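Single-structure report; data block below.
Yeah, one chain of the complex is gone here, protein chain that is, but the others are all in their spots.
After this line comes subunit A, so read on.
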């Protein structure tokens, strides 16, 4: 009996090892050449197409006060760079934007968690939060200036009103999409109350939360630019919105174009450098990112 038991156990073990080997496939890394062809080349081509179209359109419009040439804008870049102000404009906006975003993160996260987990809070504030998301936060610039005066607190107020609802709503939808099975499994393991929130609910809601962060950043940046363009004051330091306004008052279309391109560029860069890698990491570690 004992000997048959060990042979049958060994047998099961080796069959199992065979099954495991049959059912798992090794995942390799994509070679760089393929990444280049699929991911890097297409946007380069897109930029080239835009530049060519712009160059071709320039002589058709034939009015530099309406459409500057790519060369004019480039000259403006060089000019600002030599004056040493280009990086100041960019950094002024980026530092405000990121600081405001971090504040929004610190407020939006607990708020989202409360709305998601406490029924009364959800019934009371859930609809307001969703509504605020569709209200352009530029609408708050005028009252904020009246309440707070012309300084940086206006910028932060507008960023918060833009980003907090996005972050909170992202977390709420993330929590709503947590499979009930995870909650049951967590409860049988002893993860209840705050421990359940920390070990099960938050990590399970991470994909929705990160999507909310990404949108929250977009809203922060957009709101900040609007606030910088509208609220002008020498005390407020430099920013890309101010650069655009400077271009407008000087009737320099090249400066306006430069400011618009920089706003676009920074928004894309932050997304590509911070939020897209974060999102990819979250999805890939869960096997949710299908390799194409």
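Keep this in mind: a residue touches a chain if its C-beta (ideal position, glycine included) is under 8 Å from a C-beta of that chain, and two chains touch if they have at least 3 such contacts; residues count from 1.
Keep this in mind: contacts and distances are computed from a predicted model.
This complex has a chain not shown, and the name its UniProt record holds, of "Cell division protein", "Nodulation protein NoeA", "Sulfate ABC transporter ATP-binding protein" or "Twin-arginine translocation signal domain-containing protein", is "Sulfate ABC transporter ATP-binding protein".
Residue in contact with the omitted chain (choice from A:73, A:111 or A:200): A:200. Annotation for subunit A: contacts to the undisplayed chain at residues 1, 4-5, 8-9, 12-13, 15-17, 19-20, 23-24, 27, 181-182, 184-185, 187-191, 195, 199-200, 203-204, 206, 285-288.
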